[in-house]
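Apart from one protein chain that is not included, each protein chain of the complex appears where it belongs.
Note that the chains take the letters A, B and C in the order they are written out, and that residue 1 is the start of every chain.
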């Protein structure tokens, strides 16, 4: 099992396809079936009291598992999220980036499934757990 | 069963507590255990191709069920989301607002549970289904 | 939209394909995109204290949404559950059957999604909420 997209490929893909959010995320590491994604937390991700918003945590998990899928199957901007389950377990630490540690659990012909634990950078206790399912469009018959 | 917060109360609460996002959302209707919330879709909610982003749909469901809980128990800014499950079923219609139709299923002493169907305004086929759980902080002993 | 399988058809299908559990379940009603399924509660569904077990509630939701899908697409024993989300909200009433009120939310070419509220027979407060996704095998090219 090898990567079809490197960290640099994933970065270029994000910048080209999702320019609105590409600057929020950094792929810290990628290996077969695993990926680590960082959310650089800025003011617009915060809620009153300095905690990271739920939608920002959702986005981190969604982008993280999505990029892990793409790293294995190549750039397919059409893969769509079909299901998501999230447990919010602890308050994120103020002033820290969020890190999603993603593992892929299934890469099928039609569906891909992965999950992620999300941490405040520097902490061992997860802020959130997420599982995501993607529907993979049928390959074009060339 | 009566509402502890009216549509106007909920709007004032959002403006005071969540000023960053209050202008995105409008409570179209509220009745005991039910609430309809509108996301006024603007460019920053969109992904390439004009579809509404996953985080914006998550936010709509989360704010919708949260406001439905508050409408029944009164303003408690400390209620926190503990679990979320989302099914993304159809592509939102370009150029249409999103409408969340929320129903509360449980209002316990410790946990509240609700779900929502999310529609493109004017359509009968749901874009997404969401269920949310909130942990309610113990009432202060005054 | 019309039913491809009647209540009698669904009963015959269950008896033929799932003889181990067919006698536990009764389709109380079926209409396009909606189905009501009853679990006749017996000792083997119970936990100490007389409450219905979690696996029995899971089975009721799974069979209920599955039969609702089949009622619309016809008998396809190969449709498989890919995702399930369950909220357990109240203790079932001792000595009462459980009733699942199912609605289908999406009947796609590849995925079907439905949810259910589960009640103790005679009660208005739901015991559990479930959402289920099924993967539908490609139609045979005859």
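Here, contacts are C-beta pairs under 8 Å (C-beta built on N, C-alpha and C of every residue); 3 or more make two chains touch, one makes a residue touch a chain.
Just so it is clear, the structure is predicted and the values come from calculations on it, not from any experiment.
Visitor: Could you tell me which of the visible chains the hidden chain touches?
Guide: A, B, C
Visitor: Give the residue, chosen from A:85, A:120 or A:135, that touches the chain omitted from the document.
Guide: The single option touching the absent chain is A:85.
Visitor: By the contact definition given up top, give the residues of chain A that touch the hidden chain.
Guide: Counting over the whole complex, chain A touches the hidden chain at residues 83, 85, 87, 89-90, 105-106, 108, 113, 115, 117, 125-126, 129, 131, 133.
Visitor: Can you name the residues of chain B that touch the chain not displayed here?
Guide: 82-83, 85, 110-111, 133, 135
Visitor: Need a quick check: the contact residues on chain C for the chain that isn't drawn.
Guide: Output for chain C: 17-18, 20, 44, 47-48, 53-56, 58-59, 62, 80-89.
Following the convention adopted for this analysis, only the chains that are shown with their structure count from here on.
Visitor: Please tell me the distance, in whole Å, between the geometric centres of chain A and chain B computed from their C-alpha atoms.
Guide: Taking the mean C-alpha position of each chain, the two centres sit 24 Å apart.
Visitor: So which bits of chain C are touching at least two other chains?
Guide: Answer for chain C, listing residues that touch two or more other chains: 83, 85, 133.
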